[in-house]
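A protein chain is absent from this complex, but the other protein chains hold their places.
Presenting subunit A:
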Amino acid sequence: MTTATPTVAAGTQKTDGTPTTTAGRVRKRLNSRTATLVSIVIAVVWTIPTFGLLVSSLRPEDEIKTTGWWTSFTNPQFTFENYEQVLFGRSASSGQLAGSFINSLAITIPSVLFPLAFACLAAYALAWINFRGRDWVYIAIFALQIVPLQMALVPLLRFFSTGVTLGGVTLMPAWDLVDEQKFAQVWFAHTCFALPFAVFLLHNFISQLPGDLMEAARVDGATHPKIFRTIVLPLITPALAAFGIFQFLWVWNDLLVALIFAGGSDETAPLTVRLAEMAGTRGNEWQRLTAGAFVSIVIPLIVFLSLQRFFVRGLLAGSVKG
């Protein structure tokens, strides 16, 4: 499976037969003109809603509430006041998103690192260490991918709040976390939920490394940990990046897990929880909603646009190679 990068596209286009007659050439060019035009029009239509949000978030409150954002082309009035308000405003209604922004960061970074490290170890074992029942372990992990995380929410929350007792013996006390300590719950939950897909994706990459390489290293007396550290890790950096981006977007954009394990308080609520709340209770405060939504979008957008190539590669490895 090739990636969807433009270079590949250029390569395959050359193999198209060049029409021999003039009429054929003209028709082909017209065809590709129409295709170009239509696809660009669709792409623009696809982007209009986001663009409208961006324009609106920069308009003064009165303007947003009384006229459509498209009127600002004829009557441009722009301000950063909305952003100032939602980010740093002190009043309870303003959103105070700067704090949530930090919450989002604090939730996301460990929630990406932990599954990445654990999954990569597990994927190596499943691909290159021979042990009995290996295929069954892999299939079980693979199947867990599809268990809806809704299935785990209620018991996992209880696991944190009451601990584990088996036959009167306390195996694990309740976590009793307050305020920002609740981040640990969210990390734990995200790590658990991410592992099946992470193992599956990284296994796809790791199992395709050349076997000769491993064989040679083993003959030289390298142990599995050594092979893993010095040979496998450097080779799968693109895969790690792919999963990293995937997981980053997933955690940053997640609402359900955060809502349940972090709660809605100022100390822990990430951007998505805050925004969902604002959309519900202050549905008509468009000046805040638009700016707030854009604050939450901007980081994933930057990550996504700058690392799109890795992301696409990961997506294809995860879905097509199967």
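Please note the rule applied: contacts are C-beta pairs under 8 Å (C-beta built on N, C-alpha and C of every residue); 3 or more make two chains touch, one makes a residue touch a chain; residues count from 1.
Note that in this section contacts and distances are computed from a predicted model.
Within the choices "BlaI/MecI/CopY family transcriptional regulator", "ABC transporter ATP-binding protein", "Alpha-glucoside transport system permease protein n AglF" or "STAS domain-containing protein", the name that UniProt assigns to the complex's undisplayed chain is "Alpha-glucoside transport system permease protein n AglF". Checked against the hidden chain, the listed residues A:Ala174, A:Met214 or A:Ala276 yield one contact partner: A:Ala276.
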